[in-house]
Every structure is written in structure tokens, then in C-alpha cells.
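Structure in C-alpha cells, see below.
Omission of a single protein chain aside, the complex is shown with its protein chains in their original locations.
Our next item is subunit A:
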Amino acid sequence: MNAPSITTSSAEETQVPSRFNLQAALKDAFKTALITLALSIPILSYKTEQNGGELFLASRWWLVAAVVGIIFVLRVLEHAFLATKASRKALPDPHQATEPVHAEPSAYQKVSRFAIPLFLGVALSFPLLVYLVQGGLNESRYFVDLGILILTYVMLGWGLNIVVGLAGLLDLGYVAFYAVGAYSYALLSTTFGLSFWICLPLAGILAAFWGMILGFPVLRLRGDYLAIVTLAFGEIIRLVLINWVDLTNGGAGISSIPRATFFGVPFTSGDDGFAALFGLDFNAMHRYIFLYYLILGLALLTNFVTMRLRRLPIGRAWEALREDEIACRSLGINTTNTKLTAFAIGAMFGGFAGSFFAVRQGFVSPESFNFLESAIILAIVVLGGMGSQIGVAIAAIVLVGGPEMLRNLTFLKAVFGENFDPNEYRLLLFGAGMVAMMVWRPRGLISEREPSVILKERKAISGSLVKEGHG
């Protein structure tokens, strides 16, 4: 700090013109939005609709507003992206610098300041937005269902992130804990008539228990060997579910699992139902919207607990274990317990998600818990950037929501002929996306690691320094 360093000062000089200027970006984005508004008034704002023999104009001002808003946000993001790209070019590599390099907040840090409230806001208001866009509760069923599906995977990704991203233990059989959770709720509720809110923690505890059972034999394994054993464990659970017919009803699965209730109030059309209690007209969608908020709450709980754990000694021990197990042992960290807690807590959230899955479907069968599910959850974690919460959420949206969107691309039929089904190319696109990611961002969408504690200045840690774990 005493001597003025050459690298930092020269970086500041060259960087000045290319630094992200929020005011200029907002001004430019506003202009762009105005142009969009002007263009979309004649094109988007009115639509002719036919009602019987009548033809009338329906206004679609919300669509205009949405388009203008999207264009505005995209334009700001473009500015931020270009500015950070330019400043990254200007900034020297801080690697092995003998003097501390004053770190400009990275693109990720800048974006996350806007993105996290944005994501949260969209997630919280999603059913409302869908209701407004689709113009009715029944019409929004598809999107609310999709939202539930995405959030389930976000939650599973966050759960697996504890094991893979933080503790660096490659787990290819995560779906086993999802299955344990689902079957726990299915069996406990159908046999003993326990309610969802009692079964949820029980399912989590049972899954955590199974996480420890998996943990014990694999403690000494590393890398590929660990992956194979966890993969086998996932398959064992599935095969037991298929073959233990007395308990699980085998491949036929367990049906008529009790539906979710609003803290005891069922979603029925009767007098004691949810709609009657709140003075609403009965609509089956109430249950779906409740399920949506339920999984959102569970996912946010997972996130909250994970963020909290990262700042506690156990979370730091997980990350230290990922970095160097031998050094951990020399510092008095019980690596056995640390690994087992990572497995158990990761599995617990898998169990919560599983019991949610059972209450949503009302039906569970072993077919839902095959290896492909594990692979998708792991792909979400790896693609999002191991250890990054927001990256995992984005990856879940892309990997789960993306293929669903393919169903809607009916205009492709006009290009490729009537028999073209974009859904058949789902896995091909999936693979192409993965390859592209591995070329451009081999460490995942967000590879930077956020320090869990700071003394003076928050600096993101480059992904190239963070190890992936060896076991």
C-alpha cells in the first residue's frame, strides 16, 4: 500500500472512459423505450376480436407497457455488459499481484444489486402477472404449473448446491433423497392420515437420515469413485421402490395422496372450503396458486438457510473441505462430521422438495425418480456455477423453463413443415447449450465466489482460484 503501484494507476487511467455510467445508460435506455413506445402503439396496442358476429377492438396497453419495459431493461443491461467487457479488457490480471488491486465491482456484483430484487419481485408477483397477462385464473393454469415446476428444480438445485457446490462432493444420486421425501409423505399421509405440515419436517428428517446412511460408506471415496457410488445409491432406492411391492405398491405407485390444504382448510367447493372461508368464488386454481407460494416459500427457506450456513463455521468448513481436505484436518476440523452434515442437510432439502412433489401430484411412482432427474439437477448446479445461488436459479429457469417454451414455438411449423415438433429436439438443444457453456463459461454462469466475511472491501473471487473439490 505504501508505494504507488504501477498496475493499478495505469488501469484507472485507461479505464475512466469505459466505466459504466448509469446516468448515461438510463438516458439512452429511456430514448430507446420511447422509440419502442412509438412503434408499438400502432402495432400492438389494439387487436380486433370477434364475438359471434360482432367485431370490436380490444386494447392491449399492458402488452405495450411490458414490451417498453423489457426493452428499457435490456438496453440498460446491454450498457452494463459492454462497459464491464471494456473495463475488463483495460484491467490487468490481478493474479499474483504483490500489491492489492482495488477491485471494481464485477459485472455480477453490479447486476446482482438489481437482479436479486428483480427476481424476487417477479417470483412473488408471478401468479398475479400471469393472471393479468392471460386474463383469467383458468387460463393461467399452464404458467402457474410451469412456475411450480421451475421453483421445484430451483429448490433441488439449491439443495444439491450444498453438497456439490459448497462441500465439493460430487453426488449423482440426489434424486434418491427427493424420492425418500416423496414416499415419506405419500406413505405417512395415506397410512396414518398425517397432514402435510406434519409430514414435511418428517420427510426432511428421513431424507437427512438417508443422506447420512449414504454418507458413511462414501466418506473415503473421492472423485469418480464417489460419483459412481452415489449413482448406484440413487438406483438402489429406485429399485427398492419398484420391488418392495408390499410397502410401496411397486411400479404402480401410490395414488390418491391427500391434497394440500391451506393450513387445514381444504381447497374444495364445499362450505368449509378455502373459497367459502374467504368469500371467493370457488376455483380449482386457488390450490395451484397456493402450491406456487408454498414451493416459493420452501425454495426461499432453502436459500436463506444456505446463505446463513455459509457465514457459519460449518459452511466455511464445507468450503475449506472443497479447497483442501488435508489442511482442514491439520486445523482440527472433523472432516467425517463435516462431510456427513453436508450430505444430511443437502438431503434434507431434497426431502422437503420430494414431499412437496407428492402433495402437488397426488401420485408418486418410481418412474419419477430416475437417473435423468439427478442428471438435470446436477446440470443445473454445474451450469449455474458451483456454489452460486443466483446462478443456480438462472440455470434452473433456463434448463427447465427453456424446454417447456419449445412447446409453444408453433411458428417453427411454418418453417420446417407441418410434422415438425420442436419438443423432439429438446435434448439436442440441451446438449448444444451445454457444449456452448463449456466453451464460453466453463465454470458455470456465475463462477465468482462471494466471500463469506469481509474486513474492508468486498471483492469477488475469480472462479479460476476456487477449487471444484476432489471427492
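Just so we're on the same page, a contact is a pair of C-beta atoms (placed from the backbone, for glycine too) under 8 Å apart; a residue touches a chain by one contact, two chains touch by 3 or more; residues count from 1.
Convention: contacts and distances are computed from a predicted model.
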From "NADH-quinone oxidoreductase subunit M", "ABC transporter ATP-binding protein", "Stage V sporulation protein AD" or "Ca-activated chloride channel family protein", the UniProt protein name for the chain not displayed is "ABC transporter ATP-binding protein"
Where A:I237, A:A317 or A:L399 are the choices, the one touching the absent chain is A:A317
The one of A:G52, A:G264, A:G332 or A:G417 in touch with the missing chain is A:G332
Where subunit A meets the left-out chain, the residues are 1, 94-98, 100, 305, 308-309, 312-314, 316-317, 319-320, 322-324, 326-335, 341, 449, 451-459, 461-462, 465-467
